[in-house]
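First up is the structure itself, then whatever we jot down about it.
Complex shown without one protein chain; remaining protein chains in place.
Moving on to chain A:
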Amino acid sequence: MFRKALVLAGVGALALAATGCSSSKSASSGQADSGPVTLTYGIWDAKQKPAMQAIADAFHTAHPNITINIQLTPNADYWTKLQTAAASGTAPDVFWMNTPRVGLYAGQHQLLSLSDKPGFDNSPFPKALNDSYTLDGKQYGMPKDFDTVGLWFNKKLFDAAGVKYPTASWTWQDVISAAQKLNDPSKGVWGIASPDWTQENLFNTMLQAGGQAITPDHKKSGFDDPKSLAGLQYALDFITKYHVSPTAQQMTDTQPDQLFASGKVAMFADGDYDMPEYKAAAGLDADVAPLPAGPDGKKATVINGLANVIYAKTKHPQAAWEFVQYLGSKEANEIQAKTGTVIPAYNGLSATWVASTPQYHLQSFIDQLDVAVPYPVSKNTAAWTTPMQTTLDQIWGGQLDLTTGAKQIAAQMNAELAKE
């Protein structure tokens, strides 16, 4: 008798395990938005969860029949999990999206177009950010936050070398001559760190030179444009011509942001998102200025940011739209601004964020909105960024010369773009 019970229990457990994976559908009744509804909201940043929870609670107070269930997945697994869930029709109703991936999700009809929704208004957000989430004339994401890049500098090293701090009127030439004065190999101090990072460095220098990583219609690579090449050359020259930046090998062994935080590097172009790292670095007296202007006086930074999107196969499109509309409201953005981890996308709310860290001129990041260019994307961004980064790594590592390498990137990119 006991034996039989044991086996039955075992078989039961096994059956449960086998069916467990398929039975975890959303707990909705399938009815269209009449009764109480629970929406799943997929996010990846634990630091921002309190703010998201506060927004969800505020929304629930205003819409008592809609409950928001926040699903946090760490960034490392977020996209793999989301893609699998979307393939099986079980992705969250509303979730975070970033610019390199929106083309893939929107292009493969996984997202609802917000432009079709009644009352959609994208005017409170930076234009570059709206453009990033627009595909074939339709916008798919409600901008959530944004980031730009600034020129971080070490005040102590500038004072010691008697060099004036960078300002908004600096050009490439100012950066080069300052880097040469600040560079001091005997003390292990570098004038600048110029890695082959794209968002922080190369995409911006290409734009400042008058070039671009991708054409505005997302159809062709800009890497074979001589002006883009000039932007890449400027960044590479710090290592190969002026010898004022650590080499690619050195910046692989010790990341450039770590070098800057530990006072080994005097200047470093980096996004606002690394501010907490510098703020926490012991003995670092730093500040930040806008990026310098290129040879023709052109100023530029890429702007990147997250957006909230609606899953195309959601069972509650109306409730999801009401929630996303609320996420894009001034009220929700104010909650984000107060908790302070990111710059809210809503125009005019950045002052709270700037005031949060008065020791840095964080306004430098906001001021550059006028010259901000959308982060380069296409319908399948990952398909060309992977070989692009590999080739850039080889150029920076000295295994490939810049002109050949840039041509190679353009060819690979155009081949991938042609498939879209």
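Assume a residue touches a chain if its C-beta (ideal position, glycine included) is under 8 Å from a C-beta of that chain, and two chains touch if they have at least 3 such contacts; residues count from 1.
Going forward, contacts and distances are computed from a predicted model.
Visitor: Any idea which of "Phosphoenolpyruvate carboxylase", "Sugar ABC transporter permease", "Outer membrane cobalamin receptor protein" or "Cytochrome c oxidase subunit 1" UniProt assigns to the chain that's been left out?
Guide: "Sugar ABC transporter permease"
Visitor: Looking at the full complex, which residue from A:114, A:214 or A:248 touches the chain that isn't shown here?
Guide: Going through A:114, A:214 or A:248 one by one, A:248 is the residue touching the chain not shown.
Visitor: Give the residue, chosen from A:197, A:234, A:260 or A:353, that touches the chain omitted from the document.
Guide: A:197
Visitor: If the hidden chain were put back, which of A:65, A:115, A:359 or A:386 would touch it?
Guide: Reading the full complex, the residue touching the unseen chain is A:386.
Visitor: Among A:37, A:55, A:86 or A:213, which residue is in contact with the omitted chain in the full complex?
Guide: Once the missing chain is taken into account, the touching residue is A:86.
Visitor: Hey, which of A:53, A:69, A:215 or A:394 is the one touching the hidden chain?
Guide: Counting the whole complex, the residue in contact with the absent chain is A:394.
Visitor: Provide the residue numbers of chain A that touch the chain removed from this figure.
Guide: Residue positions of chain A that touch the missing chain: 3, 7, 10-11, 14, 18, 80, 83, 86-88, 104, 108, 110, 195-197, 248-250, 252-254, 380, 382-383, 386, 389-390, 393-394, 396-399.
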